[in-house]
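Here the complex is missing one protein chain, while the rest keep their positions.
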Amino acid sequence: MPPVDAPHLALSVGFWSDQFVNGLTTGSLYALIALGYTMVYGVLKMINFSHGEVFMLGSFAGYGVLAAMGGDDISGVMVAVTILAALIGAMAVSAGTAAVVERIAYRPLRNAPRLAPLISAIGVSIFLQYLVLDQTDARAKFYPDIFPRGDFSAGPFDITYIQTFLIASSLAMMVFLYVIIQRTRMGRAIRAVAENPANASLMGVDVNRTIVMVFVLGAAMAGVAGVLHGLFFQTIRGSMGFLPGIKAFTAAVLGGIGSIPGAVAGGYALGLAETVGRELLNELPGVDLGNQWRDVIAFSLLVTILIFRPTGIFAERASSRA
Amino acid sequence: MAAGALSVRGLGMQFEGLSALADVSMEVPAGEIHGLIGPNGAGKTTFFNCLTGFYRPTAGELWLDAQRVDGLPTHVLSALGVSRTFQNIRLFANMTAIENVLVGSHIHIGVGGTDVLTARRPSKYAALERMLSLRGAPRAALQGVVELAGAVGRPPAVRRAEMEAVNTARTLLGAVGLAGKENALARNLPYGDQRRLEVARALATRPGLLLLDEPTAGMNPQESAAMVGLIRRIRDQFETTVVLIEHQMRVVMGVCERITVLDYGRKIAEGTPAEVQRDTRVIEAYLGTRAVKEAGDGSP
Amino acid sequence: MKRAYWSRLHWLLAAFALVAVVAAACGGDDDDDDTGGDGGDVTYGTAGFKVIEIAAGAPVKIGVSSVTSGDLTGLGQPIVDAAILAGEGKTIQGHPIEWVVKDDQCSPDGGAAAANQILQEGVVATVGPICSGAVVAAQPQYEQAGVTHVSPSSTAHKPTFPDRDQVFQTFLRTTYSDDIQGPAQAKFAYGTLQAKTAYIVYDTDAYGSGLRDAFRKAFEAEGGKIVGTPEGFEKKTTDFKSIVTNIQNAKPDLVYFSGFYAEATPFIKQLRAENKDVKFLSGDGVKNDEFTKGAGADAEGAYLSLPSPVYAGDGYRSFTELFEKATGLKVDSSPFVAESYDAATVIITALEKVAEKDGDKLKIDLEKLNEEIRKVELDGAAGKIKFDARGDNVGGETPVSLFVVKNGAYEEVKD
Partner (left out) sequence: MNPMRQLGDSTVGRLPGAARWPLFLALVAMLPFLLSDVWIQMLFFVGLFIVLGLGLNVVVGFAGLLDLGYVAFFAAGAYSLGIMTSPGSPFDLDMNFWLVLPLGVLIAASFGVLLGLPVLPLRGDYLAIVTLGFGEIIRLFLVNREDVTAGSQGLSAIARPEIGSFQIETFTHWFYFILIAAVIVGFIASRLRDSRIGRAWEAIREDEDVAAAMGVNKVKYKLMAFAIGASVGGLGGVLYASFIGFINPAGFSLQVSIDVIAVVIIGGMGSTPGVILGSLVLIGFPRILQFKETADFLGKFEWLRDGLNGIVAAFDTVIPGSIGRLPAASEWGRELADDTRFIIFGALLVAIMVLRPEGLVPSRRRQLEFETEDLPVPAGGAA
């Protein structure tokens, strides 16, 4: 489609701040999902291709909980209670799926050539996606519209309640995860296994259990992202996992795969690149990129980063690339 | 290829702030068998990795005869005559013995493939340079097409080259004592044979400088003695300079004409075996606090 | 000698590349624009009509090419069910009707494969394919076999204005093409809604981009102005926030959405969260109950068009009753089911006239069947049906009807 309106847009401060908030919102979701990729990669040096589907299952689990607790009729205090229940339900389902998948499809391949687990993961991804498509007759489901509307204003920024909730809860989850990794016994075990599984096992760490924990923690984050996605964008379907999955992987790579703060930073960076970045490109003369080029931006970023700086733009030390 | 002289000037290698090699200089004249010894973690294998382009040295220069070679890609170094074996045997496990050797003679099987010699030492912006190197693309593409056409069409010249390579490979296998085992998968060979196969593969590249990383590791005294004989024979027969890392002092003293001693990434001594044995710093490094540990480990 | 040989090859390659570049550059500027909507001069290709004989007691076979697997099953299966309903309790001179249902996966190679399977079974006509991509890929095969195929839901420009010179004689459709819906929407937007500027949001697939082109052309012809960059989205997109911000910035009178309800629902929710006033107009891909149910209060005031007259006739009422009883689905929630019922009805009606008894056998001349189907005029479940020479349905006097969402229900708008 050729450009229509040559000087692109008369841009205001409000426009940019709105796009910034949009970028942050999307970025929060990418960041949450990216955590799962980055943790698994950090420990197993493996791209868990099915992580996007784990996210999708979380979304459906949350939907199930919300629907069971009354759907559109929920109001008042019950809104908070149900959302909490949905989050917990989603975390449980996602984590459970990831644990089972790890046991069946990944653990037997731990010493196989590097490509074997990747292909197995693609298989899992297809399996889960079509299982859900089959169960839902490939129809979209709509999250109940129960979240209170309205927005906060701070200077040029207008942030709706739901956006605030989404950004805040994803940040909270990330901090929670960071504390687990840095401060608990389990976190130490995870870091030890990531450093060197053989040594960790010599030091008495149960490597298998730790790896399952890594999958479970990452999946729980993806489950939360699934519910937040549902609450915010409202439409969910069996095939929804692929694109956010691959973009979250991009985010993880962007931030330096293997690094937890990196995944978070990468998520926000990608979210902003897709929104603010695209509009900035549109400010260039002769450039007029519609929304349809958004994914191209994300994929180009992925390709470029992997080629020129496979350690990520935020990683200060060159290590995790094997 | 005639034996090559190696000159190392102020070589240094740092990993994330950790210094593995610092200011190492040495001269190995053509045709010498040179030993490289030192306690575990002294930087011997790192030194080899720098020499073969696995690592890019962070300081210093490497010269092979009259050419500066540090920072060149591995395959170019190989083409220039640097070949090696590995401490923890790295054969192509799922290929047969003769195929392993044939890979070694890769660039000597004639179809195209001369471009390796013109490769430049890359700077910091390697990825960018790869994009810019497109100027040479038409020639490279043409060479590629020639090579592919040769492989598919298999004209007499290519057949001849292959047959020659096969014959050479057989000779090499015979020379290291693997005659009759051409078709065995590398991973099915006994340990000693695997070591010898690595040597044959390294020789197939027609090296001017052969780097042997603990060639007798894990061998019994008889096998070790045979390896010593083999190393001497190789030097004489194939006209190559040999640098070897070795832990068994009997081997080192028996075969090496000169020895360099590394400790904590620095050169602490150099000289003939007799000189080195008398050097106090060497004795200290070996018999000092870590001597007990060394003995306990055996040869790693 | 070797050197000379290779350098010659070198030149040959270079010359080859040059030819390619020049050829590409030359071809660049002549643009053929065949988007004219006239059904005027039409030349047909050669269709391979045959005469089919059906043995005593054997069924008359009719094909159905639709989607019965994957993402679009929800669209395809009700269309199959509706077509089959049209044959319920009917026989062709005592011969039962058998439906040959094949999955075309809504894709070109699926369409071609399904066509082949359907044709192999000796069908006399086919309902479908339902997706334009599958139609275009399958048309040559049906044409070659002389089997008339009536699509209930392919709305693209291409099936009746093919890239090749001749029009396909065996293709017809009971739905209306984008070339009719787009202009009607534009007229409604510019005239009735008084929208002088419009912002376009479209699904990048064949349906979305096709309708977008039809609307845009007509809207600009009316005198309207498209503002901002037309924003495309891939199917399954849920995040429209960035587009909404751009809409806010461009301040259009109207947002034109060319796509399906699954994306329209999150889109309008995100739009209304920021902007309560801008008018929203969309087409048949959105107008169904899933949209009003999913978007709830945010759907209020949305304008939607359907490329068919308002369903009101007896045909519609009886079909609705039949369909809802048989499938448990609401007619309004499944697009193109009435058209599918009509497509099957058209075929059966023509069959009844054309089929000839020959002893205890039944003879069906496919050429006569094609002629008869083209001549059919019918008050169907989706309105009046009459075909033009290209196979487009021109039966409806006001073939496009417009609705506004009020209190969660669709209410017709008359201009």
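Letters A, B and C mark the chains in the order given here, with residues in each chain numbered from 1 onward.
Simple rule for what comes next: a residue touches a chain if its C-beta (ideal position, glycine included) is under 8 Å from a C-beta of that chain, and two chains touch if they have at least 3 such contacts.
Just so you know, these numbers come straight off a predicted model, no measurement behind them.
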Touch list for the missing chain, restricted to displayed chains, reads A, B, C
Among C:Ala82, C:Ile97 or C:Ala156, which residue is in contact with the omitted chain in the full complex? C:Ala156
Which of C:Val124, C:Leu172, C:Ala186 or C:Ala206 touches the chain that is not shown? C:Ala206
With the missing chain put back, which residues of chain C would touch it? List them for me. 20, 23-24, 27-28, 30-32, 68-70, 73, 102-103, 106-109, 112-113, 116-117, 119-121, 133, 136-137, 140, 156-158, 162-165, 204-206, 208-210, 232, 234
What residues on chain A make contact with the chain left out of this view? 1-2, 46-47, 104-105, 108-109, 112-120, 122-131, 133-134, 138, 242, 246, 249-250, 253, 290, 292-293, 295-296, 299-300, 302-303, 306-307, 310, 321-322
Please identify, in ascending order, the residues of chain B that touch the omitted chain? 52-54, 73-75, 77-79, 83-84, 86, 90-96, 98-99, 102-104, 106-107, 109, 111, 113, 115-116, 127, 130-131, 134, 140-141, 144, 147-148, 150-152, 154, 158-159, 162-163, 165-166, 170, 180-185, 188, 201-202, 204-205
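Just so we're on the same page, only the chains that are shown with their structure count from here on.
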Comparing each chain's Cα average against the average over all protein Cα atoms, the nearest is chain A
Which integer distance in Å separates the CA centroid of chain B from that of chain C? 68
I'd like to verify one number: the distance from the centre of chain A to the centre of chain C, where each centre is the average of its C-alpha atoms, in whole angstrom. 37
By residue number and range, which residues of chain B touch two or more other chains? none
Chain A: which residues touch two or more other chains? none
Chain C-facing residues of chain A, complex: 1, 3-5, 8-12, 15, 18-19, 22-23, 25-26, 72, 133, 137-140, 142, 145, 149, 160, 229, 233-237, 239-240, 243, 274-275, 278-279, 282, 288-292, 294-295
If you look only at chain C, which of its residues touch chain A in the complex? 70-74, 201, 204, 212, 226-234, 236, 238-239, 241-243, 245-246, 248-250, 262-263, 265-266, 269-270, 273, 290, 293-294, 296
